[in-house]
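A selection of the complex's chains, in situ.
For clarity, chains are labelled A and B in written order, and residue numbers in each chain start from 1.
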């Protein structure tokens, strides 16, 4: 019964006023990010319907991801930690930074924010549709999952470093660097797997765009990559100096 | 009579030497920003007259907005708070950060700065005209207002976060992040509503460019979006820890 009690204690912590503000912050940040990211893909299609044939469309989308995510992480970093991405939240659960019930509310907020942003874009632009993430015709779903997973590994690893107090004054550019790794990865993977690294964004674009084809690619890879990054950063590459912070229990608390 | 007295007291505060320096700082910053933003739109037209058909023109304009606004906010942040935008000033009035008479002088300074920048561009480039903001032929004025309003919501929300002392060392990249969200939003909305988020810029481009068509779109949406951001940030998402800062009076003072 003990874990259940702990779980319900965690649940009560997850509905305090401060916790509710965190969910609202995640909703707003994910909304702002997906508005920029999904909007830029629609904008480059509007300018050039066959946007996949022009490298400058890739620049448009990569910069919107970079600038949008850096801003979105920045504004919520003081309230919710600035996840803006279910994979980041998952990586933080694996590292025992937030309990599972809180993470579930984060996920819901992020997915709602993404869906709302995509809906708004579709409604106001009238004849344009949201562009779901898609994989290149040459690639397999497995290969795309691996690519998205490795890219998300990099993103979540950067998130861990950006929040690490041991980095001192480097922490002041943390949200910017989270944006930069995202943009770098979009430039590398855009025409191959889309470079989503964000299941909430992919879900919103798929739900509003009307195609869940290969949706699993944008969940399995990123969640696995995020988990590996969370374990590796704190336990292998840069372990805390005080060795009295052991691995957390199954209920998401540090034991 | 009391409110009137308060208003006149606020007015006297609005013409001190420090206040006049603030207006000059807003004038210079808006001039520098609009010179870059409006100039880049003219530059991409000069290079490719049908600039709307090439995504790299969108990159040109978005980067000029990002880099120009970050610089313009940076240089006046120590003097006037670095608004550079009537919508930001309005959002600060709603949040009770500046009194209404001061805000009126900020607006005048911003609009003058924008008009002067557009005039200079038109005169020196001889055969080029300033490009007013325009909405896509598919869209309605209402849809464009909503889009500009939501984008400005994001911008003003970032402005609030960037000036929030609770963000600690993250404050050092504040002006940069204000530029980044602007660039992200231009990349998303460029071919739809232009991505202005700034009534002063839109007014200057319209006045010198010679077309006030849809001008209301660039005032109503941004002002409403800014007001919502100002209310939401301070009162819901991230309220001050000391609960003794209540809502301000109608005259713009905190009561």
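One rule holds for everything that comes next: a residue touches a chain if its C-beta (ideal position, glycine included) is under 8 Å from a C-beta of that chain, and two chains touch if they have at least 3 such contacts.
Values in this document were obtained by computation on a predicted structure and should not be read as measured data.
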item	value
Given 2 placed chains, full-complex copy number	4
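To be clear about the criterion, only the chains that are shown with their structure count from here on.
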item	value
Rotation angle (°) superposing Cα atoms of chain A on chain B, nearest 5	90
Inter-chain centre distance, chain A versus chain B - centres from mean C-alpha coordinates, in Å	29
Footprint of chain B on chain A - complex, ascending	21, 24-25, 28, 32, 35-40, 42-44, 46-48, 51, 54, 56-57, 59-61, 63-64, 66-68, 70-71, 74-75, 77-79, 120-121, 123-128, 169, 171-176, 179
Touch list for chain B against partner chain A, complex	52-59, 62-63, 66, 136, 138-140, 143-144, 146-147, 150-151, 154, 157-158, 161-162, 164, 166-167, 169-170, 172-173, 176-177, 180-181, 183-185, 187-192, 232, 236-238
